[in-house]
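Could you have a look at this structure, given as structure tokens, before my questions?
With one protein chain withheld, the remaining protein chains of the complex are depicted in position.
What follows is chain A.
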Amino acid sequence: MVDVSQHELVPEHTVLEEDVLEEVLSEYDIDRTDLPKIKRNDSALPDEAAVGDVVKIVRNSRTTDQAVVYRLVVE
């Protein structure tokens, strides 16, 4: 099986700890369902991610150094 995370198009995905998530949500004043979504069967998703988790994605941005985005894991 190919290791998807090694591909240059795939940024780093990590599952976010619950307390860090709270901080993020309160900083932006949003609910977790307001976040963009990622499917649970997404190839780039870490194995330990479950539905309802939030993954942190660190993109190598075209316009700034690094862009951090969050996606909610959905069914």
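Convention: a contact is a pair of C-beta atoms (placed from the backbone, for glycine too) under 8 Å apart; a residue touches a chain by one contact, two chains touch by 3 or more; residues count from 1.
Keep this in mind: contacts and distances are computed from a predicted model.
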Among "DNA-directed RNA polymerase subunit Rpo1C", "ABC-2 family transporter protein", "Ribonuclease P protein component 2" or "NADH-quinone oxidoreductase subunit H", UniProt-listed name of the chain not shown: "DNA-directed RNA polymerase subunit Rpo1C"
Residue ranges of chain A at the interface with the undisplayed chain: 1-4, 6-11, 13, 36-39, 42-45, 57, 59, 62-65, 71, 74
